[in-house]
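Yeah, one chain of the complex is gone here, protein chain that is, but the others are all in their spots.
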Amino acid sequence: MTTFTSQNLKELIKNQKTGYTLDQIFYNDPKIYEIDLNTFFFNHWIFIGHISRIPNIGDYFLFETGNESIIVIRGKDDEIYAHHNVCRHRGSRVCLEKEGNKKLLVCPYHAWSYNIDGTIKSARLMPDEFKPEEWSLNKCNLKVFEGLIFINFSDQPDDFDEFIEPTRPFIELHDLNNAKIAHRAIYPTFGNWKLTLDNFHECYHCQPSHPEYCSVHDAQYILSFGAGSQSSAVESQEFNERLKKWNEQVKKLGHLTGVYYEEKFSKFSRSAERTPLSDGKLSETKDGKPAAPIMGKFNERDGGYTSVGPSPFNSLLMCNDFATTFTFIPKGPLHTDVELMWLVHKDAIEGKDYNLENMIWMWDKTTIADKKIIEDNQKGVLSKKYQPGPLSDMEKSLESFKNWYLKRLLQEI
Amino acid sequence: MTTFTSQNLKELIKNQKTGYTLDQIFYNDPKIYEIDLNTFFFNHWIFIGHISRIPNIGDYFLFETGNESIIVIRGKDDEIYAHHNVCRHRGSRVCLEKEGNKKLLVCPYHAWSYNIDGTIKSARLMPDEFKPEEWSLNKCNLKVFEGLIFINFSDQPDDFDEFIEPTRPFIELHDLNNAKIAHRAIYPTFGNWKLTLDNFHECYHCQPSHPEYCSVHDAQYILSFGAGSQSSAVESQEFNERLKKWNEQVKKLGHLTGVYYEEKFSKFSRSAERTPLSDGKLSETKDGKPAAPIMGKFNERDGGYTSVGPSPFNSLLMCNDFATTFTFIPKGPLHTDVELMWLVHKDAIEGKDYNLENMIWMWDKTTIADKKIIEDNQKGVLSKKYQPGPLSDMEKSLESFKNWYLKRLLQEI
Partner (left out) sequence: MTTFTSQNLKELIKNQKTGYTLDQIFYNDPKIYEIDLNTFFFNHWIFIGHISRIPNIGDYFLFETGNESIIVIRGKDDEIYAHHNVCRHRGSRVCLEKEGNKKLLVCPYHAWSYNIDGTIKSARLMPDEFKPEEWSLNKCNLKVFEGLIFINFSDQPDDFDEFIEPTRPFIELHDLNNAKIAHRAIYPTFGNWKLTLDNFHECYHCQPSHPEYCSVHDAQYILSFGAGSQSSAVESQEFNERLKKWNEQVKKLGHLTGVYYEEKFSKFSRSAERTPLSDGKLSETKDGKPAAPIMGKFNERDGGYTSVGPSPFNSLLMCNDFATTFTFIPKGPLHTDVELMWLVHKDAIEGKDYNLENMIWMWDKTTIADKKIIEDNQKGVLSKKYQPGPLSDMEKSLESFKNWYLKRLLQEI
């Protein structure tokens, strides 16, 4: 019901208060949601899958959000292609099944056919002036990096190398290029995308809400580092010393250590870091023991935990033996899909080399709990009586994300 | 899809025709619905429960409409409190279950905790400048009167005593303070709140639609008094004489008699009256015999029927032995919940002292029928061909309600 001018929206942005959550309108308004989509989700490099999902020529899956559907398919040259799933003739969906294998993309309506690279193979009975080369499927920007399939809906996408540069070594360390999907799950969440991300930007809620997480990660880590190196204003002397000692040990092993965060405003919002798991734990499992064979460029298990946020819409949380990846997909003003993949070494065999239940246990339980708390948060935020509330010392990343969002929004409108 | 200026709406109000129903737009427009909510429902004292629903310290229930949720809870001081169910930190719902018992209101998200009176008990790791006393749960205006729990969403609520004054003796007569809920039921109705209330403002439909009601109440009463003392332009000599005679008898017993209605325009819309049941009936039951022990300030059963409408959103229909209460809760432009409670003396025991089936029979059947006829009315009113229609002599209260609604709306915009 809102009508915005750029001017209104600028005023609104400027009225948001430091140290407090956003006004209700940012969490429920359909118009702001549309602006958000175009400014953020459709304007970012986002990984939406892993190459192991489509190992053979012609294997494809659809990535869908709102009214958009993208065909992600492996070509005869073993390259991955991404096309908008809209026939150039009358606009029909070309692929109807969520996943499958196609050697030729034939529209089910009038049988226009496209090669896997998107070029037209045949279109019957077209007028003489028809030039098939002008009617290829619309391409979606795509980049495969370390086995992760990134897409970008923008007409003028950011340079991928510039985008990935600071998080590159953290991702490369785990050699996801030689990984495979052990499990994949989607958690549809009734919550605006920013409210959903807010939850992932702080670990203030971990103690009341996530017993599994808290049994794996210790209180000092959660307090100071729970949602990343800059997530908390609370310093833990104890954890700092542990980190320092671990860094020294791990450097000796020749493994990467360190932290990355955006020191000044950037069009990107990226972070990365390596930290030790507590109490000699080797993996993010119930008993702290590995769930799978070693994966990545590790000489030996170093008990480390690599957290990477290449953009607000993706996270990678990686142990020595497996990686949990997150994709946050806005589906509507009040709906967000949270998609998780668990990656293991490509040669590992379930039941023999790795225990799936053990591996997915923590993040599956934790994401189910997050879905619930985000949904109850959204319900309250919809109330007339909701007002921005004060943030705790453990919600610094949420404040940073909010500030980055508002600043970038201001630039784009 | 409508866009209103105050001016448009004023024109529209002035174009409504005496003796006819409202224009379609008043019965379906989302924008007028929003204005209605703020002008009427969120600006009135409305009872939404009875103290017997939460007898023990910490007992609570949620009152919910649209995106609003109110926690109604009994405190350690035995007082009833009403709070907006929105955590002051990040806005989460605090109570998730519809009813229960809580000694402390702990937000499930980050564990901020509130005392039953709404004040903060604890909030971890907040910055130094945080003042807990500023972050109590938002209070909702509340008044317990004769066991009935009234709330008012307004920031400047009307004076409760002024509001209740004319209907006070009629309500007090039945001593609901010493009653308990025997049964409670919600009838979700596809109909605008005003269309739903229209149905309760006339008994012109009773003969075709309500055989149960007509078997209890006689034709002469229905004709002239069916929806209240001012509901009909039809005079019944027969009923008037019966009323006169009954008034004399009942005065001798020392019981209240009489009628209240708003003689001139008031910001409130209230009514009350006592009338005799027909044919020596003693209660609103199938056979006219009492369903329960005597309740209220009666020296003996007087065969009377007390109807009270403290506001358009509530009705009380009371015999000597039980009371049926109505709360009309707007849920959306085309949805209204009708909530009924049947109250009996607090010491009466079901099966022994009262027969529940007998007691709820008439209003349960009648409200189910009303739901259906309101829904079929709403469907027709949505048609392009609906036009305001002429009101009968038995629909005077509907006309009064319409005029009150329009006049009050005009004042507020």
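Letters A and B mark the chains as written, and numbering starts fresh at 1 in each.
Definition applied: a residue touches a chain if its C-beta (ideal position, glycine included) is under 8 Å from a C-beta of that chain, and two chains touch if they have at least 3 such contacts.
Model, not experiment: these values are computed from the prediction.
Within the whole complex, the absent chain has one touching residue among B:Lys14, B:Lys131, B:Lys264 or B:Lys384, and that is B:Lys384. Looking at B:Gln16, B:Asn141, B:Gln207 or B:Asn355, the residue that reaches the missing chain in the full complex is B:Gln207. Set against the missing chain, the residues A:Met126, A:Ile181 or A:Ile294 yield one that touches it, A:Met126. Checked against the hidden chain, the listed residues B:Ile13, B:Ala111 or B:Val234 yield one contact partner: B:Val234.
In the full complex, chain B contacts the hidden chain through residues 1, 19, 21, 198, 204-205, 207-209, 233-234, 373, 376-377, 379-387, 389-390, 392-394. Panel shows chain A; residues 30-31, 67-69, 84-94, 96, 108-111, 123-127, 130, 135, 138 of it touch the chain omitted from the view.
Assume only the chains that are shown with their structure count from here on.
One simple way to say how far apart two chains are is to compare their mean CA positions; for chain A and chain B this gives 49 Å.
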